[in-house]
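A single protein chain has been removed from this complex, and every other one stays in its place.
For reference, chains read A, B and C in written order, and residue numbers begin at 1 within each chain.
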Amino acid sequence: MIDPTLIEQLVEFRQVRNWEQFHKPKDVAISLSIEAAELLEWFQWRTDEQIKQQLASDKRQLLEDELADVAIYLSYLCHDLDIDLTQAIKNKIVKNDKKYPIEKVKGCADKYTEYS
Amino acid sequence: MIDPTLIEQLVEFRQVRNWEQFHKPKDVAISLSIEAAELLEWFQWRTDEQIKQQLASDKRQLLEDELADVAIYLSYLCHDLDIDLTQAIKNKIVKNDKKYPIEKVKGCADKYTEYS
Amino acid sequence: MIDPTLIEQLVEFRQVRNWEQFHKPKDVAISLSIEAAELLEWFQWRTDEQIKQQLASDKRQLLEDELADVAIYLSYLCHDLDIDLTQAIKNKIVKNDKKYPIEKVKGCADKYTEYS
Partner (left out) sequence: MIDPTLIEQLVEFRQVRNWEQFHKPKDVAISLSIEAAELLEWFQWRTDEQIKQQLASDKRQLLEDELADVAIYLSYLCHDLDIDLTQAIKNKIVKNDKKYPIEKVKGCADKYTEYS
């Protein structure tokens, strides 16, 4: 999933600042979860209609920045722990396919919350 | 950032289950933040040393699954809002480069927390 | 805010299990944020109407348990750091009163998101 050129840039960004020392995996996982909360903040208090309007406003840029922050910490974590994210996603899709068989969950969409 | 083949698979996974109706952007952002917390749970209470041991144990698979879950919701959100995540990351790196000039932050690494 | 008898019980619960050693403030803060995500999970994917129905169902008990978990970690953190939560809330209300003056924010309720 991670573009190798981008991950190189991220690793270099950190290296030239001598910041690897702070990126212990637990701290990176904390940061990922904090960034996910900041992303959620973009949606906080808004109705679906207001969100649609915001998406077409200059606040869209803020959302893109928050999404990037989540992706950046996710990339660091996978890089540092030597995890192949594309493969991990593939494996998870196979698992989810078995966990939520189409014939069982389709048509009882109102039960989605039970299955997810 | 998102592998086009994978995102196609994810979109199809959701479509054949008739689950698009649940994926309002705000709810997907909520899910992303919940998955980030589940990822963090993998590190909860552990010291850096215990984390290292866990990484070499069969619990590594759980971590990979949690990372995949975060990536999956991130992918859905970018897909649904038509956001080019690779471009968003590139833009964010440029911004961060200006925000944290090397000459200013390097060598005062103990001030990292002030800058990030 | 914290009932002294309850906090005593919580501290004893932890002490007899020899679990104080795990409750470093940073780890308790992590746990608080994980529990807040589990609380949010109760609301995940649901519309306001479905939430109302859930509140009247036997799932209400799950919600009460999640709220208790958040409160328990909040109580531990305040206890361990010797913070008077009631006083902290009082101080915050005074600050918020100044930050959001009634005459300014009332009547432009649609700007709530800008002020909070």
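Here is the rule we go by: a contact is a pair of C-beta atoms (placed from the backbone, for glycine too) under 8 Å apart; a residue touches a chain by one contact, two chains touch by 3 or more.
Model, not experiment: these values are computed from the prediction.
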Where the unshown chain meets subunit A, residue by residue: 22, 27, 30-31, 33-34, 36-38, 40-41, 43-45
Residues of subunit C (touch criterion as defined above) contacting the omitted chain: 1-3, 6, 9-10, 13, 16-19, 21-22, 24-26, 29-30, 32-33, 35-37, 39-40, 42-43, 46, 48, 51, 55, 63-65, 67-72, 74-75, 77-78, 81, 83, 85-86, 88-93, 95-97, 100, 102, 105-107, 109, 112
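Keep in mind that, in the parts below, only the chains that are shown with their structure count from here on.
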Of all residues in subunit B, the ones touching two or more other chains: 22, 30, 33, 36-37, 40, 43
